[in-house]
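One protein chain is absent from this view; the other protein chains keep their places.
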Amino acid sequence: MSVRHVLTTCPYCGTGCNFFLQVVDGRLTSVVPCKTDEISLGRLCIKGYNAHAFVQHADRLMHPMIREGGQLRNASWDQALDKIVRKLKAIKEKHGPDSIAMLASAKCTNEENYLFQKLARAVIGTNNVDHCARLCHASTVTGLLHSFGSGAMTNTIPEFDNADCIFVTGSNTLEAHPIIGSRMLRAKEKGAKIIVVDPRDTPLSRISHLYLSQRPGTDIAWINGMVKVIIDEGLVNEGFVKTRTTAFEELKEAVKDYTPEKVERTTGIPKEKLIEAARIYAKADKAMLAYAMGITQHSNGTDIVKGLANLAMVAGHIGKESTGVNPLRGQCNVQGACDSGGLPNLYPGYQRVDDEAVRAKFEKAWGVSLPAKPGLTLTSAINEAASGRLKAMVIFGENVMISDPDLNHVEEAVKKLEFLVVSDIFLTETAQLADVVLPAACYAEKDGTFTNTDRAIRVLRKAVDAPGEARADWVIACDLGRKFGSNGFGFSSPAKIMAEMTTVTPIFGGISYEKIDSKVVRWPCPAKDHPGTRILHTQKFTRGLGLFAPVQHAPPAEVVSEEYPFILTTGRNLFQYHTGTMTRRSPKLEREAPEPYVEINRGDAKRLGIGDGERVMVSSRRGSITLKARVTERIIPGTVFIPFHYAEAAANRLTNAALDPISKIPEFKVCAAKVAKA
Amino acid sequence: MNDLGKKLARLAFEERGADFLLAMREEHGNVAPAMVSKGEDVGDVRLEVPYQLVTILENIYPWISKGKIAIITRRCDEKALAELAKRKYVDDKRIIKIGLACTEEQIERCRCEDPVPSHVDVGEPHAAVKGDELSARLAKMSQEDRLAFWVGQYKKCNKCFGCTLTCPVCFCDDDCVLEERTFVAEPSIPPGLSFHMVRSYHMIDKCIECGECERACPAEIPLLTMRKLLAKDMKEVFKFAPGDEKTVSPLNTTLEGELMGDECDEC
Amino acid sequence: MAEFNPTILAFCCNWCSYAGADLAGVGRLQMPPNIHVIRVMCSASVKPEYVLKAISGGVDGVLVLGCHIGDCHYMTGNHRTAKRMPLVQKVLKEVGIDERRLRLDWVSASEGEKFQKVVTEFVGEIKNLGPNPMREVKW
Partner (left out) sequence: MPRIGVFVCHCGHNIAATVNVEKVIEFAKGLPDVVVAEHSLYSCSEEGLGSIRKSIEKNKLDRVVVAACTPRTHEPLFRKACEMAGVNKYLFEFVNIREHCSWIHTKEPDPATEKAKKLIAMGVAKAGLLEPQKEAESNVIPTAVVIGGGLTGLTAAASLVAQGIDTHLVEMSGKLGGVLGEIEIIGPEFSRSKELLDELVNDLKASSNAKIHLDTRVTAVSGFIGNFEVTIETKGKSEKIPAGAIILATGATELAPTGEYGYGSIPGVITQLELERRLAKGDVPKRAVFIQCVGSRQPGREYCSRVCCNASLKNALRIVEAEPNSSVSIIHRDIMSYGTASERLYKEASDKGVVFLRYGLERPANVTQKQKGLVVEVYDETIDENIDIDTDLVVLATPMVSREDARDVAKLLKVPLDKYGFFLEAHVKLRPVEFATDGVFICGSARWPSSVSECMGQGLAAAAKASIPIRKGKVVVEAITCWADADKCAACGSCVIACPYEAIEIVEEEGRRYAKVNETLCKGCGTCVASCPNDAMQQRGFTSRQLSSMIDALIKNAMEET
């Protein structure tokens, strides 16, 4: 009889809570919080407490499968891997390496993502490697890279405790990042002012001191409005702006027309509230700005992010304890997947593929010549597939058939592919379309590391064996690499992979398994003796001087019309996670939020004669879904909200794939829709 | 194995004939609950972090078909074990209690009025704390302010169920009514007042005031204070306090004979 | 502002208090129209959760009526009611809701007048207490 408590990292949001998986004779029996964990302080959210529930679920994929005569049939690993290599080689011969795209995964470890991109670049010979960060924080990466030179949280999660102003926008923190939310509650108990700007009345906005509710798609307007108030009222942090930033004049010019009155007309935010918010934020000694998808998922997401950077810099709220700009990353390793080079234009550690010197370094390290041209983004890849130019995709642990915008279009594209490989833990909607399906091990069944949203390298420790023949993705990647005849994949453990990664990734330079086993280390950690970095941009910005960006409000790609009078916005709820493959197989989570729903304002509902709990049809120019109405005051009139977790009424059948020109992030947060009784 | 580890190994396995030891030890720079079998290395035991071992015992007990289990028990853990034994969730004869006296700082944090286990094996006994500061404040408040206070606290509830999952005497985990819609209304978060009042009522004849719910609460709601207030009421009304294996909850028993047999003269 | 018109829920046991309420009806004993009776077989089957749910939901007062002690159709069923409800009142009190919003009383099958009296008194008391504050709370 053996009972073990294995310390590992939560597979859900990007907070990176550590907890113990309780294992009794190989059976996962429960999750026990880790009281000494610096991030979670021994507190978990309901998803964390249920993180064991799906692992040993009967639906887990146990064997590789190959499509024969339209049917997926069990196959041996060799058959499956050989088929993949054979097909990909053939396609590469015929159409060139760029006709193949690979999706890395925000749910896989740093080590695995490093191998995925290495596989794409060094073996297949294309930079066509991307992952779902494209759908969440791509605009953060581009935006903050532009303004600061680095696209990650500038501060750490524990620092929220001691802020005296917490400014949250586009983040339903208590539902999407509950344990970060709990830090905000702590700060509030200590007297911090909480300001929330969000079209939706969220659990956090309900306990905030000041709640500003803007029309979706008008973010730059209120941001510039606040910047103007700060300038006009002489609240600018002159010293900081002078010594640490550049292009302040351009900013002044850019915001001059954003008077509170004008902003009120555009955004619906009462001018008094805007002014008060600006004063509280600017005057605060320690101000943490936090944001998430509500800011990034717009066709001008990069600009909005730059706008927030402007706001922080005019107030000088960056580079200090409990003071900074904090994009909250939504998945366990979305930060790490970016760090490890799962991006078409960047090698591990945000090194540009079109930088000669960098490329030379990698060619030397990997012993191959590498493509110079940045690859396709996830969203462009879908379009290329639709147009028939992209022939094959290899997808590790992503479920584009639920998570991507305009699913009807995605489905058409994916079906056009000549060859599709999916590696996952369940037979997802995407895997169901694959030619080869590979059974993967999940977080509880392997070693490795995640980088959480505050850049801490969190350790995964194997608690139980994977079911059936399932293998860890790093093993699968190594197998593929070897079968392709490459000798750069002879890794015997994740530790060895990390060892290679650190040699070519300066921000990870000082990371080693020994070092992180008992200590929380945050990148940048350039050297063995370096303790890691808690706060970014303390002395100077990564890019040198902080760059103000003159951004202007632009209407969303799709605006309401006679026929589509509602603004549809999408997001998460507390109990489900992404496409639900894990949470919907966790009984307690499913019991809390078992079915799709659309939140609609009481007034609108009354007008349309829709009662609470009645079934309605929501349609956009791209499709329609039928689901239950949740009549509430918590959403402003004219706007409806749908969580995107539910395959049976996938919000993304409606969403607009309009892309931000720079980051290529789609506009999940705004599209025009109509609602009618079903 | 540190000295404490050696001491516990001797106590549990040699002196008291245990087959397993449930304690806390250092792992990966953290403190972890650990279930060690006789003969295994106990490791570097750390007892200053108050893991609720009884809850862990309750979870794993069904899988452990035989053998004696030694467990680190604070005073509240003793009471929790009594409540479990009372309901036959654990067999007293298979449990070996290794008494741990709480530190002053822990007693302070729990506002604990009964901190010393019946038998102390580890740690120095410290004096009890008299009363709970917040309780006193609430007592002085007007009814309106009291409601405002608790509603304000409960609004922070994010329905993680940490309070029920970590509770050693909360035993319906798999089908807690709080997870259902019968008594707890939509919308699901915050779950509203009935969620917390129903739990308060359910705990009223069980809570042994270990404070784990409060420690586990991400919203830092002063749950232990509410427990303490109701424990006081329970004592007032029925002179009953949970934690004694021989007593039965008064909620389901008759009015012990009083008035029994009197007939109704009206009908 | 219109006069406060409380909403009151009453649980009556089938054998005594419900019969007592019937008797009040037969006797045309007039009382305020605020109470809404749910019939249960024994007052001891009234789950405290019902009371807590009702009060949380804004119901202004809850009456739990059973047979007199010793007269319970189920021997000692109502003994449990007599012990549980005072604790439910404590739960209300501690959270800041007036415990008088819950009242436990005994009405036998022959006590039509007593039923009238209890209801009239209770409605009066709740009117004095005013609306249940939970009506105003927005979660």
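Lettered A, B and C in written order, each chain numbered from 1.
By our rule, a residue touches a chain if its C-beta (ideal position, glycine included) is under 8 Å from a C-beta of that chain, and two chains touch if they have at least 3 such contacts.
Values in this document were obtained by computation on a predicted structure and should not be read as measured data.
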Revision key, fill the gap. Whole complex considered, the hidden chain contacts B, C
Study note, to complete from the structure: Considering the complete complex, of B:Ala34, B:Ile69, B:Cys176 or B:Leu193, the missing chain is touched by B:Cys176
Study note, to complete from the structure: Missing-chain contact among B:Arg46, B:Lys97 or B:His202 belongs to B:His202
Study note, to complete from the structure: chain B residues touching the chain left out here are 62, 87-88, 171-172, 175-177, 180, 182-183, 185, 202, 248-249, 251-253, 260-261, 263, 267
Point to revise | Hidden partner chain, residues of chain C it touches | key: 5, 7, 9, 14, 18-19, 21-22, 24-26, 28-31, 33-34, 36-42, 44-50, 53-54, 57-59, 73-77, 80-81, 84, 116, 135
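As a convention for this text, only the chains that are shown with their structure count from here on.
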Revision key, fill the gap. For the pair chain A and chain B, the C-alpha centroid-to-centroid distance in angstrom is 38
Point to revise | Euclidean distance of C-alpha centroids - chain B vs chain C, Å | key: 33
Check your understanding: Do you know which chain B residues sit against two or more other chains?
Key -> 155, 187, 190
Review point. Out of chain A, which residues touch more than one other chain, so two or more?
Key: 206
Point to revise | Interfacial residue positions of chain B with respect to chain C in the complex | key: 138, 141, 143-151, 155, 177, 182-183, 185, 187, 190, 192-194, 196-198, 200-201, 204, 226, 229-230, 233-234, 237-238, 250-255, 259-264, 266-267
Check your understanding: Which chain A residues qualify as touching chain B in the complex?
Key -> 1-5, 7, 18, 20, 22, 24-25, 27, 29-30, 32-37, 42-46, 48-49, 174-175, 178-179, 181-182, 185-186, 189, 203, 206-207, 459, 461, 517-519, 574-575, 588, 591-593, 630, 632, 634
Review point. In their complex, what parts of chain C are in touch with chain B?
Key: 16, 48-50, 52-53, 55-57, 67-71, 76, 79-80, 82-84, 86-88, 90-98, 108-111, 133-134, 137, 139
